[in-house]
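Left out: one protein chain. Kept in place: all the others.
The first chain written gets the first letter, and so on, giving A and B; residue counts start at 1 in each chain.
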Amino acid sequence: MDIAILINSILAASPPLLFAVLGETITEKAGVINLSLDGSLLLTAMVGFIIALHTNSVIAGFLTGMAVGAFIGLIIAFMSLTLHQPQVATGFVLTLLSRDLAYVVGNPYTHLPGPQVPHMPIPGLKELTFIGPVLFDQNPVVYLSLLAIILVWIYIFKTRSGLKLQGLGERPAAAFLRGVNVTKMRYFYTLIGGALVGLGGASFSLMVKPGWARPYGIEGTGWIALAIVIFGGWKPIRAALGIFFFVALQTAVNILQSAAPNVPTQLFPTLPFPLMILTLLFVTIGNAEWMNRILNRLPVGTKRFFIRTLKALQTSPPASLGTLFKKE
Amino acid sequence: MGNKTIGLELGVKGFLLLITAILVAIGLSTTILLIMGASPLDAFGLILSGSLGSSSKLAYVMTAWVPVLLCSAGLLVTFSAGLWNIGIEGQVVMGAVFATGMMQVLQESLPPAAVLTLAACAGLLGGASWGMLAGGLRLYGNVNEIFGGLGLNFIAGSLTVYLVLGPWKRPGIGSTSGTQPFPPSLWLPAFEGFQVSPIELLLGISVIVLASIALRGTHLGLQLKAIGKNPRSAFLMGIPIGRQMLLAFGLCGALAGLAGWVLVVGTSARHNLFPLISSGYGFLAILVVLLANLSALWSVPIAFFFTAISMGSLQLALQRQLDSSMGGVIQGMLLLSVLITKGLQSRFLQWGQR
Partner (left out) sequence: MKVELKNIHKHFGPIPANKDITLTVESGTLHGLLGENGAGKSTLMKVLSGFISPDRGEILFDGLPVRFTSPAQAVAMGVGMLHQDPLDFPALSVLDNFLLGSPGRLWLNRHPRGKELSELAGQFGFKLEPDSLVSSLSVGERQQLEILRLLWLGVRVLILDEPTTAISAQQKTKLFSALEKLALQGKTIIFVSHKLEEVKSLCNKVTVMAHGKATGEETIPCSTERLVQMMFGKPIAVSKSSKGPLGPPLLELDHITVSDWHLEVKDFTLRVRAGEVVGLAGLEGSGQHLVLKVCAGLLRPSAGQVRMASVNMTGKPYHRYLESGIAYMPAGRLEEGLIGGMTWTEHAALVERSPSFWVNWTTAEQVAVQRIETYRIKKQPSTFVEELSGGNQQRTLLALLPFQPKLLLMEHPMRGLDMESTEYIWKLLLSRTQQGAAIVFTSSELDELIERSDRIVVFFSGRVKVLDSWRTGMEELGESIGGKGFG
């Protein structure tokens, strides 16, 4: 199998998760958890497709998807920041509700053909050896998704506002002291994050998995996105690597399928999901006390190696994630 | 992720707000129906008749009610300790898997009552061990119980697919419709003319009553409540929080596993194991318990109400080209508007106390 084609297909399938994970990373960096991803991806995918179908415009579909995603974010923000309801409960209810709404409203539109994002290779650049067919033989959404990784990274780590965002999630009391309007900013970032999730959902139905069906086939992906946010340590680049890893797993599973004809075919698509969740184990287990005790007993050379690799993998959330900010 | 009171407090003013919330939910659901070009009255009527319209439909609702009751009872335990047992779906599935396995091994070699009882025990064991796995992942692996539970849900699902299409497949062609169904002798006996098994009803009601009594009257219940409200203080007081949390996961898993057993042998069952056998009952129970504000008393009727909506909305798909998830929409809207109303109540109207 040609490596270039393999990487090309991984990149082509990644945009939905990239947008969703980048969006949720921003939201969580501000200190808010939007647990509704599994449902909102479905709902925004459905809405994006329907609007694109009716208006015959892919762009309209994407914009509507983003609007719906932002609206769900608004509900989450309102219920937790203004009404002080627990974020996990709200997110969980919205997950189920969005999914059910998607199925109900999308019912008449199942298995219909609709507009898709056109393939747009970049002339000239696409001829470059290796990176040409990999990076520049894609469609605009893919280009946008790769650009998004860089843009989000630049925003968080290279701008003044991004620095305030980091502070906001770490210690809202200190951010408040420095003039950050904590509630307003959390609303803002939850909406932005939601819009990006919507962009991700629309990327499914208008590109990666065109159309709509019930079940759609991406059920469970939203949970994976949430897990990748953790796995990625709330950092855009590391999260992107996690996404590519997961998508590669899904691709690998197809290959595995043909290699093991005795095993029932329906089993394979389900495998990447538990694997991904369990990789979370690797990024949190290093913080456990008993693990530290075991590591301390190892001989110095191996100990240092293990500790370093394990510690490098560990992630810890923005300190104020999920908690309420109360001014004194 | 903290544990605060969820759902709506009752009292005269609380009751009025509840009515408002219900009206808002109905209003929103009506809007959706209108968008879909359906008549709201017709749709609600179908749901009503589809669930309570005839004695056989009512019986069906009552038997579907039982797994939801069992899961709700289990969730009352974990929620009281401040734990979000999203893994409950997987625990139901594993209960069904273990129960099916036991029955496949025993078949009719023992009197049916013995087989069914042993299968129930197997179901309890399967669910309990799955629950404790999720607890273990959290306690020893630092994996948040939401993701640990989800991962285990996925694994349970994959395992079922494997079993149904692999070692346990129907002779001839394996299909995702499930394993070889069990003979009627291994079904739970039902009333004559009313397709409900007294055993499952008794089980459902008594379990949730017992759960409520145990949570309020035992030291374990009190300790779980303490852990849910302040784990650090509970630890310093000498409560073994790790052990009790694992126990809570185990208990909830056991009850979920029992629900899985009911889904295999109960009157509304297909009497075999098939993928997605848990049918979302675990998550439905989460909604029920949240809406009931963790009260066992309210969980019973709300569970019935939600099960009725779910069953009734199946008719929408059969008779009106509306997706059966409309039921889920109604349930979700209801819970959402209650949460919003509760939030408004405590934040702006100062009517609620604790």
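Throughout what follows, a residue touches a chain if its C-beta (ideal position, glycine included) is under 8 Å from a C-beta of that chain, and two chains touch if they have at least 3 such contacts.
In this text, all values refer to a predicted model and were calculated from it rather than measured experimentally.
Asker: Specify the residue from the set A:131, A:151 or A:174 that touches the hidden chain.
Answerer: Here the residue in touch with the unshown chain is A:174.
Asker: Which is it among B:31, B:175 or B:218 that touches the chain not included here?
Answerer: Result: among the candidates, B:218 touches the missing chain.
Asker: For a quick check of understanding: of A:5, A:131, A:163 or A:294, which residue touches the chain that isn't displayed?
Answerer: Only one listed residue reaches the unshown chain, and that is A:163.
Asker: Which of these, A:5, A:294 or A:319, touches the one chain of the complex that we don't see?
Answerer: If we include the chain that is not displayed, A:319 is the one touching it.
Asker: Kindly note down the residues of chain A that lie in touch with the hidden chain.
Answerer: 158-164, 166-167, 170-171, 173-180, 318-319, 328
Asker: Which positions on chain B touch the chain that was left off?
Answerer: Residue positions of chain B that touch the missing chain: 217-223, 225-226, 229-230, 232-240, 354.
Keep in mind that, in the parts below, only the chains that are shown with their structure count from here on.
Asker: What's the distance between the Cα centroids of chain A and chain B, rounded to whole Å?
Answerer: About 29 Å separates the centre of chain A from that of chain B.
Asker: Can you name the residues of chain A that touch chain B in the complex?
Answerer: Those residues of chain A that touch chain B are 33, 35, 75, 79, 82-90, 92-94, 96-97, 99-101, 103-108, 214, 220, 223, 226-227, 230, 263-264, 266-267, 270-271, 273-274, 276-278, 280-281, 284-285, 287-288, 290, 322-323.
Asker: Touching residues of chain B toward chain A in the complex: what are they?
Answerer: 1-4, 6, 32, 35-36, 84, 86, 137, 140-144, 146-148, 150-152, 154-155, 157-158, 161-162, 165-166, 174, 176, 275, 283, 286-287, 290, 321-323, 325-329, 331-333, 335-336, 339-340, 342-344, 346-347
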